[in-house]
Each structure stands twice: as structure tokens, then as C-alpha cells.
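For this view, one protein chain was removed and the others were kept in their places.
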Amino acid sequence: MNKFYHILKTLFLFSWSLFVVFPFLWALTTSFKDANAITSGATYIPWVDYEPSTQGWTSLFTTGSQGINIVGPFIDSAAVTLIASLVSLLLGTLAAYGLSRFEYRLGFVKNADITFFFISQRIMPPIVLAIPFFLMLKELGALDTIFGLVLVYVALLLPIAVWVMTDFFAGIPKELDEMAMTDGCSPIGAFFRVILPNSVPGLVVAGMFCLIFGWNDFFFAFTLTFTETQLLPVSIVSLNSSVTPWWSLSAFALISVAPLACVAVIVERYMSRGTMSGAIR
Amino acid sequence: MKYRFTTSASALAIVASSAVPVSAQDYTRFGIEQDLPGTCSYEATDAKDYSGRTLNIITHAIPVIGEPTALHAEQFAELTGAEVNVVHVPFGDLFQRIMIPFQSGQNAYDVMFYPSLWIGDFSRFLAPVPEAYVNSTGMMDVTPSFTGVATWNGEMIQYPMDGDRHYLKFRTDVFENADVQAKYLADTGNQLTVPATWEEYNQVAAYFNASDWDGDGELNYGSAEVAKRDDLMFSAFISRAAPYAKHPDVQGGFFFDLETMEPLINTPGFVRGLELFIEAQASFPPGGTNFGLGDEIFSFGGGQTLMSYSWDDAYIQANQEDSRIRNMVAAAPLPGASEVWNRETGEWDTFETPNRAPYMTWGWSSAVSSMSEEQEMGFDFLCFFSNEANAEHDMQIGRFGVNPYRNSHFDVDYWKGQGWADKTALTYVTTLSEMEESQNRVFDLRVPGVSQFMSSMANGVAEAMAGQKTAQDALDDVAKEWAEIADRIGKDRLRDAYSNVVTLEDNEG
Partner (left out) sequence: MTPTSTFGVNTMLSSKHFFLLPALLTLIAIIVFPLLFTIRVSFSSWDVFQSGLDYIGGKNYGRVLEDERFWQSLGRLSLLSSISVCLQYTLGFALALAVWKQVRGGRVLRVLFLIPMMTTPVVMSVIWRTVFHESLGPANDILGMFGFGAVPWLSSATGAFISVLIVEVWQWTPFMFLLLLAGLVSLPREPYLAAAIDGAGTLRTFWQVTFPLMAPITIGALIIRLIEASKIMDTVYVLTSGGPGTATETSSYYIYIRGLRDFQIGYSAALSLVYLVIMIVSLTVIAKLLLRLLVGKVG
């Protein structure tokens, strides 16, 4: 029976890994093709099946009319994502802690409703916010700037941070706070000296979600910029003409996943230590 | 995507100019064969100085139109000293990207490149082309169809830089192969000829579908068409329906009756076109009902299908130097119809020679924003973009998407000079120039809200093609929606705009 389970498990893990890897492998081989190689049907191995070409990759680093240079957008993207994630994480952690430790009441509105208010911000389809955000940033003179995008991203990311951290703090026993406060800490002091250092696993998860959703947002990065500020997803779709260049899109997909794959390695480290959610429990 | 081009030290220019007589500067370093005389030639542009000033341009994604925009922006920056920013946007998002700043009064872009059929929506935000540019050498040579497309209420507000139309593309290695012809005759009892009606087109496509007629071991198919709903399918449908619905003797509107502004989209001619479109699906390559323009180009241009019709891209792709099917393709007018709906008499009229209704489908156009503070520089850039040397250069490169729009472009020798075979070049030029002369042309519905009308139509057509509704039901529903849209926009506003189109169609322009 155990053996049967083991085989089943191995088979399952193997086929899922294959499924996960497949599009990347396909993107890898496609990134070395040209139009002729693509129109002659699905092929897989360079030199054997088709004559490889490097145009997919070179076009990503060429400035000028032949391609796009992704270095500038890469930096812009990193800046916007990091700043917005940090701000959201800071504000979100404070709020989550407050919501898990104190009782708030405003008429019939209670803690659970406030938490839901935060999370409900993610329900609105982004499409409809495009024009109000545009007008708002126009009034602030923040269109086409990193600041403007950070502002909007904070609204998008804050709910995620609040959600993850509220769950996380719920798992930290209140005795810990009380112990700190008996030692003479104010509630704020207790939070910074005792709770925060013990919250690294939660912060890692929340931070990762912020990075993912920030880094991969296409819509607002697209609508709220003109020519000065360009983020990565926007610059790649500028290659998505009526003739889709399968090769450069594939190369780009591989490049853009790289920084976040590093994040995955860090996250995994915390995960395997068994310190992730409710680490203190 | 952003580029910033600023003047670099022009040491190269000095070296180059010292080698040739001072009077005639050498501009071949820009990749052109030679500077051609004209109002906005390289030399004339070189004489201008825009240093310290900035021009912001929005254009389509690379390469189609996007790549020439970036290229000429780079050159313009070097020649005039201006700083030029170019941003590239995919087709599906171009409209909102231009329209949001327009409607909110934000001066975001000085110059924009966009599909010419949006003129009805953009007209109130565009700067009229100044007299000097209307009388420029380049503009004087533009064919009447394309100056017509750029004109709104008698005033030129778009700057023509591309010409487009739909026509038929087919494989000569099949159509002219005697063995194939004989077999076709034996099997069907008909001669194998280039289809003259859409019924014939469907028959030929079906006959050659799913067989390996080029002998490369992979199956070939009958017809590649743009059938993906929110891609450019609306244009494909108009091409197919036009000859059945556009009666040469009936004037006063193709999509709407200009007098009453009642939609004509569910009249029998359109329904017939849709039924034939539905039937043709059987001869598409696998996945063909979800083909966007890019897929169509790969499919026909890559040698997978026998026939196709749409813009020039697939034709030029097929004839690129590295193409497997170079010079095995030819062009012909779109198929016609031997029965045409006459909405005045309410009857089908029969035609001995099939009725043709060439569809001068939208192409790329350009304009300068009326909010721009750099209008002069904007027009100078557009004039430079489309100067004689650049236009000739850009037309040679298929992926640029710049297609003939001046009388001088309809020149067989020019295309033969690109390595095209006689037949490939001749049929191309003849097909294109004959469309210019037709008295029964169809134009896009260039009115405010055109996207609403087209997306409603595309949705109805898609529902019918997917078998969710019958052709008649689907188009009846579209007509109902069109009437509602027309009410919202206001029939008078719509009529004013639509009369611009009808003037062109009725050859009064």
C-alpha cells in the first residue's frame, strides 16, 4: 500500500513538474527561431529541427528602430515595484497588527468589516478605474511619473499586505505582546521590538505577493504613462504588432521571470524551515 | 516603449560631406539609396533646426508602422537636433491610449499614427494640415482615395502615409499547374480559374483543403482569413459581404441609408456574405476560426494555404527573399457576386460579369494633435516621414506595413527591382491601381463611435460563425444594436459624419 502511494506520488510530482516547465522550454526553443522556422510547424531541437537565430534575444537589447531596449524599463519597473511594495508592506503590517490586537468600532463597522473593506479593493475590475486614476494623477501632475504609478500601486498592493499579515498575526499568541509590555514597552514599542522581528516569515510572504502583483501589472502601467516612464510589461507588448514576433516575446518571457524566480528561492528557504505562517505556534 | 534620440556629434556627417561636392549632400548613411528631391527631402529637413525642442509620438507596436516611425524619428532627431520620444502600443490598446488624454484635455502626444477609420472620433482633436503641406510634392502625388480618406468636411486633417485595401492573394504554382488544372476539371467539371465570386472561392478552397498539394509532407489548406472576433475580423466580413450588398446603381449609403440613418447591416446582401463566410470555415487550417491578422500572414505567407485576402502584409511576406514561396503568388481583385441585392427595388439583380465592390479598407494614417505646442515640428516630421526617399525605402520592407499610396508607387519596374517575378509584380500593381479606378468602392464606416458599430458587428458575425445563431438572426440583432448606438450618438451627428463616407463611395468627392 505504501509503495503504491509512493509510486503514485512520484508520478504526480513528475507530471506536474513537466507541465510547469513545458511552456518555458517551448519559449526557450522558440526564442531561437525566425519566421521560417515557425511557419514550418512545431519543432523542438535547434540545429536538428531548425537553424537557430538570435534575433529574439538581440532585439531586446537593441536601441533604435530594430528592437526595444529593456534595460531602462527594467530599472523603472524595479523602482516602482520595490517602492510600492515597501510602502504597502509597512502600512499594511501596522494596520494588520492593529486589526488583530485592538477592537475598532465605528457605528456598525467592526474589525471584520474593516478587513473586508481592505480586501474588497481588489474586487473592482481595473478597467473602470483607468479614467478616474488618470484624472486624479493629471490633477496631481503625476501622470507619466514613477511617483504616480507608486501611488496607484499602493492602492493595489496594500489590501494584499493587510490580508496576509492579518492572518499571520492571528497566529502569534497575544501573550508575546503582553510579556513585552510588562517589561515596560509601550504597545508601539512592543510591536517594533518584539513582534516585528518575529514576523519575518509573514513579511516574506506578503512581500512576495506585493512584488508579484506589482511587477506583473500591465494595465495601469500602460494607461497612466506616456513616454517618460516605461515599465517592463508595457515595453514588451510594444513588440506585439500585427505580426507577432514569437521569438522576442519568448526571450522576454524568460528574462522577466528571472528576478522573481530569485524571490521564489528566498521564499522557499523560509517555507522549508517551517517558520512560515503562525511561526510561533 | 521609449526611445530618445538626440543629436550625436555629427563627425560622420562632416567626413561624408567632405568626400562629395558641397552642393549635393550625401544622405546614404541613413540607409536610403539617395535623397530624392521634394518639399521635405533629407536636404530640406537638414536645413531646419529644432534643437532644444521635444516631439512626442505615439505609434503602433514594432514592426508594423512602429519600426519606420522609430527609424525616421531617429533620423529626424539627427537632422534637426530635436529630441524625439516614440512610444509603441499594440493595436488593441491604441485607441484608448490616444483617446483618454484627448478627452481629459491632457497634451500627451504631438503626433500620432493610428488606423484611418478613427477619423470620426478624433476629428475634433486634430490640427488641420496647413496649406504648405497640402501643396507639398509628396501630397500632390497621393491618390484621390487616400486624400479622400484623410479629409473631413472638406478639410485635410490626417496626413496620408500608407495606402491599404483588401484584395485576393493566391498560389500560382497551383492555379497554373496543368496537371492540377486537368485533375480539377475531371473532378469537378469546372475549369480551375482565379475565383470571380465568393461562391467560387469557397468551392476552390474546399477542393484543395486538407491535402498536401505542395508535396512537403505537411497538409495544406484552402483559405486563411482573419476570423478572430476582436482582431480585424470586421474587415474580412466587409470584404466578403461588399459585392452582394453594394449595388453599383444604388447610391446613398452602404452601412446605413443616409436619408433615414436606418442600418442596412441585416439586409439580404450582408446575410448572404455572412452565410458564405460561415461556409468557408470548413476550408480554414486547423484553428483558422481563431486567426488574427498575424496568424493569417504566417499561414498564407508561410505557404500553408492556397488563398487569402486582406492587406499587403502576407503578400510581401510571401515574396521576401528568404521565403519558401517567393514568386509563387499573385494578386487579383477580391471575388465579386453574380447576384446583388438592390435595396431600392427590394430584389436580387443578376449580373453577367460578377459585380465587384473593392473594399478600400482602413490603413494607417497620421495626424498632429490640436493641443500640441509643436504643431509645425509635428507636420515637418510627418512630411519627412513620408518624403519620396523614405516612402520608397519603407515600401520595400514587408514588416514596415507601408503600402503604395501615391501614383508613382504603382510602377511594375519598381517591384521587379525588388526581385519580384513579372507576374507577381504585374498582378500586384494592376490589382491595386484598378481599385483606384473603380466606381463601386466601399469605405469603412468612418463615423464617431465606429468601434462600437464594428465590435457589435464582429460579435454578431462571430456568434453566427460559432453556430450560436443563424446568419439572419445574428445580423438582425446587430441591426437592433446599431439602431440603439445611432440613437445614443444622435442621428444628425451620425449623418453629418457618414455623408463624408458616402461622398467618397458615390464618387462625388
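Think of it as A and B in the order they're written, each chain with its own count starting at 1.
In this text, a contact is a pair of C-beta atoms (placed from the backbone, for glycine too) under 8 Å apart; a residue touches a chain by one contact, two chains touch by 3 or more.
Everything numeric in this text was worked out from a predicted model, so none of it was measured.
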item	value
Which residue of B:G38, B:P243, B:G378 or B:G449 touches the chain not shown here	B:G449
Contact residue for the chain not shown (choose from A:V154, A:L203 or A:V243)	A:V154
Touching the absent chain when the full complex is considered, from A:L99, A:V194 or A:V243	A:L99
Positions on chain B where the hidden chain makes contact	92-93, 95-96, 99, 103-104, 121, 228-231, 285-290, 295, 298-299, 304, 448-449, 451-452, 455, 459, 462-463, 465-468, 488-489, 493
Contact set of chain A toward the excluded chain (per top definition)	5, 9, 12-13, 16-17, 19-23, 26-27, 30, 38-39, 41-42, 44, 91-92, 94-95, 97-99, 101-102, 104, 114, 116, 118-133, 135-136, 151-152, 154-155, 158-159, 162-163, 167, 171, 178, 181-182, 184, 186-188, 191, 205, 212, 215-216, 218, 232-233, 236-237, 240, 244, 246, 249-250, 252-253, 256-257, 260-261, 263-265, 267-268, 271-272, 274-279, 281
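Note that only the chains that are shown with their structure count from here on.
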item	value
Centre-to-centre distance between chain B and chain A (centres being mean Cα positions), rounded to whole Å	39
Chain A-facing residues of chain B, complex	1-3, 56, 58, 60-64, 66-71, 73-74, 85-91, 93, 96-97, 100-101, 104, 106, 108-109, 218, 232, 292-294, 297-299, 301-304, 313, 317, 322-324, 399, 401
Chain B-facing residues of chain A, complex	35-36, 38-41, 63-68, 72-73, 130-131, 134-135, 138, 143-144, 222-223, 226-228, 230, 234-235, 237-245
